[in-house]
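Of the protein chains in this complex, all but one are displayed in their positions.
Going by the order they are written in, the chains are A and B; count residues from 1 in each one.
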Amino acid sequence: MKILRALGLTFLLTLMFAAASSADEAALRQTVTKFATAKGFPAIEAVVRELGATGDPAVEKVLNALSEGNLYVRKSDDGVFIGKEGGATASLLDPLSGEPAGEALKAEITKIRVNNSLRGTIRDVLGTLTLGSDDPKVRLAAATTMFKSPDADAIPALDAAIAKETEASVKARMQDARASAVLVSDLPEAEKLAAIELLGKRGDRDTLSLLTGFQANAQGALKNAAGAAVEHINSTLALWQTGQNVWYGISLGSVLLLAAIGLAITFGVMGVINMAHGEMVMLGAYTTFVVQEVIRTHAPALFDWSLAIALPLAFLVAGGVGLAIERGIIRFLYGRPLETLLATWGVSLILQQAVRTIFGPTNREVGNPSWMSGAFDLGQLAITWNRLWILVFALCVFAVLLYVMKRTSWGLQMRAVTANRRMAASMGIRTPWVDALTFALGSGIAGIAGVALSQIDNVSPNLGQGYIIDSFMVVVFGGVGNLWGTLVGAMSLGILNKFLEPYAGAVLGKILVLVLIILFIQKRPRGLFALKGRAVEA
Amino acid sequence: MSKSNTILYLDGVSVSFDGFRAINNLSLVLDKGEMRAIIGPNGAGKTTMMDIVTGKTRPDSGEVFFDGEIDLTRHDEAEIAMMGIGRKFQKPTVFESHSIEDNLVLSLKGPRSIFPALFHRRSFEETRRIDEILATTRLEAKRHDLAANLSHGQKQWLEIGMLLAQDPKLLLVDEPVAGMTDAETEETARLLKEIAKTRSVVVVEHDMHFVRELGVKVTCLHEGSVLSEGSLDFVSADERVVEVYLGR
Partner (left out) sequence: MTGRFFAAGADRRIAITIAILLAVAIVVPILNIAVPPASAFHVPAYIVALVGKYLCYALLALALDLVWGYCGILSLGHGAFFALGGYAMGMYLMRQIGERGVYGNPLLPDFMVFLNWKELPWFWHGFDHFWFAALMVMLVPGLLAFIFGWFAFRSRVTGVYLSIITQAMTYALLLAFFRNDMGFGGNNGLTDFKDILGFNVQANTTRSALFAASAIALALGVFITWRIIGSKYGKLLMAVRDAESRTRFLGWRAENVKLFAFTVSAVMAGVAGALYVPQVGIINPGEFDPANSIEVVVWTAVGGRGTLVGPIIGALLVNGGKSWFTGAFPEFWLFALGGLFVAVTLFLPKGIVGMWDQWQNSRRERRAAATPEQGIPPIVEVAMPVKQKPAAKSSPTPLDGGEPQPAE
């Protein structure tokens, strides 16, 4: 009875499939039933391959079931089913469609056994199969898997998939996969050479290991070609490495730019070395910390906005402290740059100790908002979001300052004071005010730099100390009184640092940079973009 | 033009600062023992010319020769000073924290390296020379005073005294009578004429009375090159000089 019913159902289903899907349906079913008669692993493997060679996604279910040990043969009619065990009986599913196909007693069916090598084959074959998926992402993933574990038998499937593929990027990846498969096949040398050539163009680490492996076992022209390709890839990779270094350098440069730009303004306009500049950065970072604390306790939902809230506050806090320093100390020391240097150093000690007393000497936890965390890949570059945002931010600050200096009347006054203080004063510019506001501006910018730096550095009372000498180097290197100089100075020092690091190590690299700057100052005592003229010489 | 028998020889000298031509194809020749007055409007390049001669500024092009054969563009300030070119700055520059006497001691001709200075003992000859210069510049009474306490005119004289102590072959004097009274101006003219008996002198001055007093050949500079040259009467009659400098 049961058998009859089952047969009838199968018949029905067969009809349905014949109507719904391709004409190969019957052939497919034919092949599946071969599992029933296949004896021994090699025979089963042959069937698996045969199924795979059809390239029809419909075989996925049966192969998966086989790999998981869920494929059964009904002893009575050699029918092949996917079985779901449940007690003494097992419910049977159609191997292609997955529709229920009745039940059977355990004793009526036998499991088709697989071993590990067979499972590997199935995986490869499945990889080939997903090449036919409707979802381009799945196809891409399949091609990538196949690229990484090349299999000569997959070549026909790949050829078919390539012929059908419309998406260019997926197609390219499939071609790569095919090329890697060609290398392990016994196709003629010419084909292999073409494959090597194709792979050589790809130039990433996976290809490199693939080709190096191939090269080790190859002979003659193939070995040479593979060697050349390896070399080519190596140089491409070196290029990417350089790119990555440049990125690290630019990223460091943007940090330096942020830290130094305020200093450049005060030094440029007032000729004042503000040794407390680093502490302004620190104040900005602590402002961020306080803002985040308040948000954490009162309005956790706003956390992603914490930096946006901290920015203006940090500007005000640091700018206010800067204004106080200028009004309270620096203006009495006008024209005595060395003494200003000492007095501001004193201020920096006081600020550090004050922060230490209030917030404690240890690092404070400042969190990254969600949009600041994580990383992404660009080609072969790994780029973290926080570094990227800091770069963007630094450039924005730079652009705004440039605008203020070049296009506003206040900027004009600042530049006038930079160029010739006495003349500016006699033209009616109130130099004391320009000084005070410039100093406040420079300090405020240090404050917002602190907000950014709190995202990548430890927020501790010593935060500023770590940046002050570097900032000076940037200003001195870039030249005074020119924002572009600061930009170029920061970026070139950042990049130089990162390029020296791989050879010399981080510390020695830094030392080398310092020594280079000291030497550079000998050549150009007033920096890269120096102001010229008599006023400067005097 | 032959360089021999000249003390200072400038030919085709140009220099520019950030694209601005301060000196433009300037040629100037000073014979040995000659005194020359240089006039010209503000910014004509008079001080810059002195900068070039004394090695402070390097010319972009042109020849600068001292004493007929020494190429000054190859030497720095200290070397040029040692060759015998003394200079008085437009703004009097003396060592304010030293006494008048010490100012002269530091200027006296002699070895210019560190160790001789470290173990220096003043000789009788040097003391005599200092007395002489103090007498010439009428600063004897102030000998032990700090230079910072001198009046503007006295500083000018002290600086001239320092030049004399250097015993140079050529003196470049930039606006020596600026800020002086008429009497002092006259006195300075007398002093310079005295000096010019034994040395070559270039004087830059705006004060036309003073220039007349000197009674020497005059060069008028304008926009970095020579506008007119000759006796004062000749130059002041020149239309262009009147136009750009003297005014009508």
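One rule holds in what follows: a contact is a pair of C-beta atoms (placed from the backbone, for glycine too) under 8 Å apart; a residue touches a chain by one contact, two chains touch by 3 or more.
This is a predicted model, so every value here is computed, not measured.
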Touching residue (missing chain; options B:Lys3, B:Lys32, B:His98 or B:Lys169): B:His98
Listed residues B:Ala117, B:Ala135 or B:Ala237, member touching the removed chain: B:Ala117
Selected residue (touches chain absent from view) among A:Val182, A:Leu283 or A:Val347: A:Val347
Missing-chain contacts mapped onto chain A: 271, 273, 329, 332-333, 335-343, 345-350, 352-354, 356-357, 469, 472-473, 476, 507-508, 510-511, 514-515, 517-519, 521-523, 525-526, 534, 537-538
Chain not shown, touching residues in chain B: 47, 54, 56, 76-78, 81-82, 86-87, 89-91, 93-99, 102, 105-107, 112-114, 117-120, 144-146, 148-149, 162, 166, 174
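In this section, only the chains that are shown with their structure count from here on.
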Inter-centroid spacing, chain B versus chain A (mean Cα positions, whole Å): 68
